[in-house]
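Up next is chain A:
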Amino acid sequence: MWAKILYAFLTLIGGIAYGLLLGGISRKITARMQNRRGPTVWQNFIDLWKLFRKKTAISHGVMFYLAPMFRLVGGAGTFLLVPVVVGSPYLSNFSFGGDLIVLMYFMVLGCLGMALGAAESGHPHAPIGVTRGLSQMAGYELPFILSVIVLMVADKTATLEGIVRAQQGGILHWHLFTHPFAAAAAFISLLGMMTSYPFQVVLAPQEIAVGPPTEYSSTFLSYMFSGRSVFAVAKYLLFMNLFLGGASNLLWAFVKTFAIFLWPLFITNVFPRLRLEQSVLFFWTWPTFLGLVDLLRIYLVR
Partner candidate 1 sequence: MGKDKKYFLDEKPEKLTYGGVFRRINDWARARSLWVVAYGTGCGSIELRPTFTSRFDAERLGMRMVATPRQADVLIISGYLTVKTLKRVIRVYEQMQSPKYVVALGACPINGGMYYDSYNAINRLDLYLPVDVWITGCMPRPEAILAGFKRLQELIDSGRADGWKKYIDNLDRYRENQKKIIKNWKMPNYNW
Partner candidate 2 sequence: MAFFVSSILLILIGLYAVLVKRNIMKIVIGLSLMDTGVNLLIISLGFIRGRTAPIINTRDLLVNTSSKVVDPLPQALVLTAIVIGVAVTAVALSIVMLMYSKKKTLEIDEYKELKW
Partner candidate 3 sequence: MEVLNRLREKFEITGDKVQRDDLALVETTGKDLIPVLVYLKTYEGFKTLVMISCVDWMEKGKFQLSYNLWNPEKKKNIIVKIFLDRENPVFQTIYKIWPQAEVYEREIHEMFGVNFEGNPTQDEELILEDWEEIPPMRRDFNTLRYSMEKFGEREPKSGIIIRKQISEQYDEWRRK
């Protein structure tokens, strides 16, 4: 038990580092795509350290103070509920804690906590960003739920282990290929989850000053920063387990998550931004339609 916790802790540290590195890589790639040199790939580590070691910070109240912890623990919890390598005694984290339904609700906890803290700051931009984020969530959850339910019904299980096991036996057993429409729906909703362009109206630095965390500074921000990084990694891992057949060892996990990471990155750098109602309606039409195709298939075949 304690060994398991220790391993989970180490995995978490690794996850945060990996998330920060991916952030640096994305900055680098974006810069190269814009014909610049860009910062080093370690830039996020430097930023994190700088924020962490700032001299002063301000707080607006209790919820404001606690919110970064919510964010970090929510992100870390989500990360720890997803097995990195299914079946491995060390790298399957705490996936005994709950199944996919638990995971999907646990994902919200961190965001909700942070939203509350941000809202306490009293800055109007924070709740504006939060409401945008929540509305956008209502948009992308629909296709995501559709595809998740497709998988649950198809595999007759709601656990990630079960879903991964159902994909074993060759690349063509991946749900990416057995349920291509559902996978497409989920991957489109991943764009919304990552708040990447064209669904970036949540943070919108140019108009609402990065939205929810607008009043956060210094150490608070560093916590949020790491929470966000590990949350992103958790999402990549989740998608890996859902659609790319999980990972049999750590290397595969890196490769597959990196592949998933590239998808929103490339979309981000070539698209303009949608307004909120446009993105909600987009999510509720095309990806939903795709998800429904597979859901109908499952429903009729069953």
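Candidate selection criterion: all candidates are chains of the complex that A comes from, given by their letters.
Quick note on the criterion: a contact is a pair of C-beta atoms (placed from the backbone, for glycine too) under 8 Å apart; a residue touches a chain by one contact, two chains touch by 3 or more; residues count from 1.
All of these numbers come straight from a predicted model, not from anything done at the bench.
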(message) Looking at 1, 2 or 3, only one should touch chain A in the complex. Which number is that?
(response) 1
(message) Which residues of chain A touch candidate 1 once you look at their complex with the stated criterion?
(response) 27, 31, 34-40, 43, 46-47, 49-51, 53-58, 205-206, 209-210, 213-218, 221
